[in-house]
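Here's the structure, in structure tokens; my notes come after.
As you look at this complex, bear in mind that one protein chain is not there, while each of the others sits in place.
Let's turn to subunit A:
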Amino acid sequence: MAEPRKSGEAVDATPNVTEVDVVDAGSESASVAAIEAPVERGEPILQVRNLVKHFPLTQGILFKRQVGAVKAVDGISFDLYQGETLGIVGESGCGKSTVAKLLMMLETATAGEVFFKGQDITKLSGRALKAVRRNIQMVFQDPYTSLNPRMTVGDIIGETFDIHPDSAPKGERRRKVQELLDVVGLNPEYINRYPHQFSGGQRQRIGIARGLALNPEIIICDEPVSALDVSVQAQVINLMEKLQDEFNLSYIFIAHDLSIVRHISDRVGVMYLGKMAEIGTDTQIYDHPTHPYTQALLSAVPVPDPDAREGRERIILSGDVPSPANPPSGCRFRTRCWKAQDRCATDVPLLAIPERFKGSDSQAAHESACHFAEEKDVVHAA
């Protein structure tokens, strides 16, 4: 109780498969960086600008008056490029899933814009919104609740064609569903089965097939593997990587498991209490973190090598995450930060490349929302 360890989830759910990658990456970080550097940086396909979602807190039964707001997402900006995977990590309650719902237009944003190919989709409704939905789809966290138990697999996937009738001619639909099942590695004969006849991993494949049905350009994955067990996680992640290459998809991959995010992502954003703390390529974030929160988060990643584990430094934060209904002034992280000074309580740090790294070629030159950003390699520290 005295020291609630940060990012407990990251510790519980790290699969063996990807842990290996974390260790390997140390010796070959240069070559890995070269391979995993974002592909063509053209126009971003999705631009998020100052996205805000406040859930009002009301009091009273008949005459409700607003007494405050839970600031679930409080001004988030990032870009997503064609064909890349942007990982978003953070502990429970930091607003990751709310971001996913906002991008899917399942919640209305309090403020801010989301541009899909230059068009602000937060203001759309009706037919125009339905058209945009064809390009942005979602894979849900829990494969046990994301499939309607009263519908067969064929109906679940085929429903997308009923909703968007021009996406497939009537006679073709069954064949298309079977093709999709084949693409995600399921037996096309399973089309008449019900969800409860499948295992968790298979269900998640059905969920992915549903997301793929309309040939979207962006798939938002809200913790797509956290409900699966470790061996199945690897299968699903590999499937998603395969599909990305095949269909040139862009992923926004939300997770609390740092190793999985590193495995699949080209770029990673770290969220804390409704704000983006740091964003950069996976090498920049994992090997050259400059934000103290990222450093603390990374120091909690389990290391399979006992020798490396002995020598490394554990950053243990004190206290709990403050309530998003009443976040600290200035820097959101200052209440738990070992570097915090008076300035942190008054000035909100902007998410930008820190002054001292500007113009430098170092990997530390990436956007970080800290007044005292400083590189510290926690993963490899020995």
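FYI, a residue touches a chain if its C-beta (ideal position, glycine included) is under 8 Å from a C-beta of that chain, and two chains touch if they have at least 3 such contacts; residues count from 1.
What we mean here is this: contacts and distances are computed from a predicted model.
**Q** According to its UniProt record, what is the protein name of the omitted chain, chosen from "ABC transporter permease", "Heterotetrameric sarcosine oxidase gamma subunit", "NADH-quinone oxidoreductase subunit A" or "Transketolase family protein"?
**A** Missing chain, UniProt protein name: "ABC transporter permease".
**Q** Of the residues A:Y81, A:F116 or A:F140, which one touches the chain left out of the display?
**A** A:F140
**Q** Consider the whole complex, including the chain that is not shown, and state which of A:T98, A:Q178 or A:Q202 touches that chain.
**A** That would be A:Q202, which touches the missing chain.
**Q** Which residue among A:I163, A:I316 or A:L350 touches the omitted chain?
**A** Per the contact definition at the top, the residue touching the missing chain is A:I163.
**Q** Kindly note down the residues of subunit A that lie in touch with the hidden chain.
**A** Touch with the absent chain occurs at residues 104-106, 129-130, 133-134, 137-138, 140-142, 145-152, 156, 159-160, 162-164, 185-187, 189-190, 192-194, 196-199, 201-202, 207, 210, 214, 232, 235.
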